[in-house]
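Here the complex is missing a single protein chain, while all its other protein chains stay put.
Right after this comes chain A.
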Amino acid sequence: MPDDIRPLLHASGISKFFPGAVALDEVELKLLPGEVHALLGENGAGKSTLIKCLTGAYRRDGGKIELEGVEVDPASTNESQALGIGTVYQEVNLLPNMTVAENLFLGRQITRGGLLRRRAMNRAARDVLLDYGLDIDPAEPLTSYSVAVQQVIAIARAVEMSGKVLILDEPTASLDREEVQLVFSVIRKLKERGLAVVFITHFLDQVFEISDRATVLRNGQVVGERDLRKVSSNDIVTLMLGRQLEEKVQERKGGHAGEVLVEIEDLGKRGMVEPFNLTLHEGEVVGLAGLLGSGRTETANLVFGAVQGDQGKISKRGREIRINRPRDAITHRFALCPEDRKTEGIVGDLSVRDNIILALQARQGWIRPLPRARVNEIAEHYVRALDIRLASLDMPIRLLSGGNQQKALLARWLATQPDLLILDEPTRGIDVGAHAEIIALIERLREEGMALLVASSEMEELVAYSTRVVVLRDRRQVGELTGDQITPSNIIRAIAAEEPAKEATA
């Protein structure tokens, strides 16, 4: 460890108590200039709390923060920004209706005599963004650019305002592979400029790709600081979980599918998904693979009726059924865990208990409430079966960590005893432990005879649980892999079979 370099930021003995719980227990974090430092840990390990203490969003209850050798005590995020600590969150928190330049300069607009100097601002924005490898028109509204570009703009804004320490809280969670590279190239440039970058993510391969060192948290304590050039990913995972993760068994139990459950013929919607055919059998997991925007989510939504198709038909067990809305799909025992857990999945302020029984209750109708005893029985059953970690069933679901929210949503749908379970990105943004549990759950449900349709951007994951993989490109089905054909490289080859679609990153 390069002890001779003076750390740019040195937080030591940071403690934070919540009523009845110790969130951080004398945590130490040392950031060197020009390094990317990964902050790792399962959900609930204290990563976010630590970041919030560093940026002044939370008041810490103990410890000190030194920035360039001087003790600082930011009381708000504005103050920490002024000190030089900038933060970018997973959900880009810029203003979508304003232009790129306005977003970049919001709060420190270029003015003359109180009037905005729009042209000067656009010019300055263009120069700034060119440094970040973006050649875009800053006079355009933010929303005309992809999430990745928006993320880079958010980074640029944070760096221009702060410029010493940049904290990236899951910046790549909603980006696809190429977009991640765009963000990484920006991070590398910032590293050369001597910034210290804190990188928080659940993707271990990304950690090793971009980071120099890592601090691993578990239950509010630092369990290790490692030089990533000297350790393996297994070491890190072991540190995070505190237990040896069993080597993933890649062997598939015979892809023995049961009877035909659902047949989809020529289902499509103009401008969204080209008409496709798909047959789902009982006891099989069909994976949907493809790049971002290839039609994975759209396919899942069409089958569930979240989006109404303009042609095609669906039949279940040989009988044609009509699905115009999610309610229809639920009546026919379909279930969908949507991609965007926060905006389309959880009902944040309702209790975990209510969230779990929501779909079942909605199907029963309001006039026939589930008896309280039955509600508790269902909720407690799934909390145990899926190992959902919570303080109480009465707590609002938004307070749960990502992985536990996802499990609660799975519980919501399993409680309706579906025949077909559609999962859209079931493991996005959740920690390693919950990730493995959800994959195991998919396997178990398949063995019990459920049909599953799983859309995912994680190749390894698809390979692990799919009995069949349907590959999508440009909103069309372009291939299908079965049995031993299902390997990450085959999927990638199928996706890239033709000239790959130009990703509109700029």
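The rule is short, and it goes like this: a contact is a pair of C-beta atoms (placed from the backbone, for glycine too) under 8 Å apart; a residue touches a chain by one contact, two chains touch by 3 or more; residues count from 1.
As a convention for this text, contacts and distances are computed from a predicted model.
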Using the UniProt record as the reference, specify the protein name of the hidden chain from among "DNA ligase (ATP)", "3-oxoacyl-[acyl-carrier-protein] synthase 2", "Potassium:proton antiporter" or "ABC transporter permease". "ABC transporter permease"
Would you mind spotting which of A:Asp349, A:Glu377, A:Glu447 or A:Glu480 touches the chain that isn't drawn? A:Asp349
Residue, one of A:Ala11, A:Val222 or A:Ala359, that touches the chain absent here: A:Ala359
Of A:Ala306, A:Leu400, A:Ala455 or A:Ile495, which one is in contact with the hidden chain? A:Ala306
Chain A residues touching the omitted chain (full complex): 15, 17-22, 25, 57-59, 61-62, 304, 306, 325-327, 330, 336, 338, 343-351, 353-354, 358-359, 361-370, 375, 394, 412
